[in-house]
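Just passing along the structure, written as structure tokens.
A single protein chain has been removed from this complex, and every other one stays in its place.
Order as written gives the chain letters A and B; numbering starts at 1 within each chain.
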Amino acid sequence: MADHLLEVKDLSTYFFTHAGVVKAVNGVSFTLDRNETIGIVGESGSGKTVAALSLMRLVPDPPGKVVEGSLMLGDRNLRTISDDEMRAVRGNDIAMIFQDPMTSLNPVMKIGKQIAEAVRLHQDKSKREAWQLAVDLLARVGIPDAAKRVDSYPFEFSGGMRQRAMIAMAISCNPDILIADEPTTALDVTIQAQIIEVVREMQAQFDSGVILITHDLGVIAEIADKVMVMYGGRTVEYGPVDEIFYNAHHPYTWGLLASLPRLDEVEKTRLTPIEGQPPDLLTLPSGCPFVGRCPYQRAPCRDDWPELEIVAEGHGVHCWIPVAERLPLRVELPHFKESVA
Amino acid sequence: MPQWDSTKPERDPYGSNLTQTPAVDARRTAEVVEGIVETGAKPLGLWADTWRRLKRNKMALVGLGIIIVFLSIGTVETIFYQAHWHVRSSADTRANNRLPGYLAPYDPNEVNYALTPVGIGAPPSWKHPFGTDFLGRDVLSRVLIATRIAMLVGIIAVAIAVTLGLLLGPISGYYGGAVDSVVMRIADIFFAFPYILFVLLIMSVLGAGFQNVFIAIGVLGWASFARIVRGQVLSVKSMEYVEAARAQGAADLRIIFRHVLPNSMAPVYVAVAMAIGGAIATEAALSYLGIGVQPPNSSWGLMISDSVEYLASGNWWWLLFPSLALVATVFGFISFGNGLRDATDPKLKE
Partner (left out) sequence: MTPYIIRRLLQLVLVLFGVTLITFSMLKLVPGDPAVALAGKGATNERIAFIRHQRGLDRPFYVQYYKYMGRLLHGDLGNSLYSGRPVKSLIWQAAPVTIQLAVAAVLIELLGIPLGVYSALRQYSFWDTTLTTAALIIWGIPVFVLGYFAMYIFGLKLNWLPIGGVGPTVLGIIPSSWESFKTLILPALTLGMIEVAYISYMQRASMLEVIRSDFIRTARAKGLSERQVIWGHGFKNAVIPVMTIAGIDLGALIGGAIITETVFNRPGIGQMIYLGINERDLAVIAGGVLFATFFFIFANLLVDLGYAWVDPRVRLGE
């Protein structure tokens, strides 16, 4: 009997292109339990989506390939099970919702049919039962007039409703894990909160684990239990959400936190972005990918990847700056001025 | 692993992705098909990038090679072709002691019965690599001369069409409203005719002959170009630099032709390449039907139609060589046009 619902160890996914090898995901590890939400944070190109796709074995091959790592879903190793078994996992044990619900739904198929399709695939239900289930699901995710809406096409829904429909489709088979890839990025701010609420409710109903991928720390603060910060394909820091927000140890995390506008600031200060550009994934250094943008970089940073350092319970970081130096540096940053060091 | 694409991620001879047909689209399919040509507005500055992408597309490069070969032949012929359109007889040439006005092994119009004891012509031989036709004329020379006509038709007819299209299209797109409606309705009417019939109709009015072919194809072609450019203009005109120009007080026409148009040109180049191919094919068809180029001028289409009567007697070479030239040329332009489209498509993942 496995300890965790999902255990990912040293996942590495590379893309072999004409221009070179892109190490989209490079040695990422995390665990997930029931009723737990892990937030994967990072910029575009940090590898978060590819990591999720790797879990589902949905990485386009060619040119992509999961080259290393163990993905244990309970007792099953997702890398080694057969294609048929994997298909039974997708949508059933692990479900995924995507960023843009408009393009992620088949435009010429009724919503109800798309949901019912998932149901009939994994559960032994008749067409009528599946359709009825679709209606129930739509109602459960908060779509009004579900019985009529089930016959609609995606374009007839608003953005928020489409995302709810996607969630309905994803939870239709009571998945153990729900992966939400930037579920709120394409939506209005007012709708975002609602969607997060729906995800939270569904999680409670099914005791599922949630992997929430986003670049929005606000959403993380709302709903995540633990956070994994990714940059350039690597995990630079991970830990419980409070630790990450109040006791972050990695300069990139500091940068992310610092770039959040704050309502409680007494003096007006400018927003502090992180200097520099996202890394070119073809020419990643063999050390820390954040080198070049890190204001505190030092000698070993470019060539050697720092080992994991546990700084608190369940909180680890990969950084060459010694702890003794880190804390004083951190205290200087605006974000941390008022918080406990 | 899902069975997506098979085998190796090697170089795709056609570029990494092909045309963009919108998966489901509510426009008329003619528009969808043209939409395939319309995608992507790439500013002129990115030619180096375009060339790099084009280079990966082997078919397009072959096409480009063919185009260059035929264009060169056509240019050379045109330079050596003296003065007027009409053909001077060989007697005239000899009488005036001038060099024949063609760069071809033989005078293409020199009828030489000596070579044709029974009036059918001789098959390919060392002296006449493409053989001779029923009047003893050297087929190779005639094919070369016809190249000139084909290139002229292609370029001039399309030039006319492009000019008209680039005048009406941007104006229509930029001003919108009534102007746009009127121009587009007229374009609709032009599109309503089956192309070849429309050309025939116009040729009936203008009369047969080579110059009229330019006019017919040119005048009919404006609608396609106008529509393509208009589409581009519509998407460009809402961009910020147009706002900026307007804010600076630039006159409308200036904005259109200095700012908007140059950035809308990428799909136009693609359309030009395809249109030249099409124009050459159309001219061939017209000449074949007898209302295009007239004898004694030679055109591939005309050569083909002449050869037909003699097919039964087994004279394959009169049919073969002009056909090869025609197919190669049209293929060249189409293939290059395709490659150009793929190379300028911003949606292409690399």
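Criterion: contacts are C-beta pairs under 8 Å (C-beta built on N, C-alpha and C of every residue); 3 or more make two chains touch, one makes a residue touch a chain.
This is a predicted model, so every value here is computed, not measured.
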### Message
Given that one chain is not shown, which residue among B:67, B:183, B:293 or B:330 touches it?
### Response
B:330
### Query
Among B:69, B:167, B:200 or B:234, which one is in touch with the chain left out?
B:200
### Task
Determine and list the chain B residues touching the chain excluded from the picture.
2-10, 12-14, 17-26, 28-30, 32-33, 36, 59, 185-186, 188-189, 192-198, 200-205, 207, 277, 281, 284-285, 288-291, 301, 304-305, 308, 311-312, 316, 319, 323, 326-327, 330-331, 334-335, 338, 349
### Summary
Residues on chain A facing the left-out chain by the touch rule are 56, 58, 87-92, 95-96, 98, 100, 103-109, 117-118, 121-122, 153, 155-156, 166, 169
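As a working rule, only the chains that are shown with their structure count from here on.
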### Query
What whole-number Å value describes the gap between the mean CA coordinates of chain A and chain B?
52
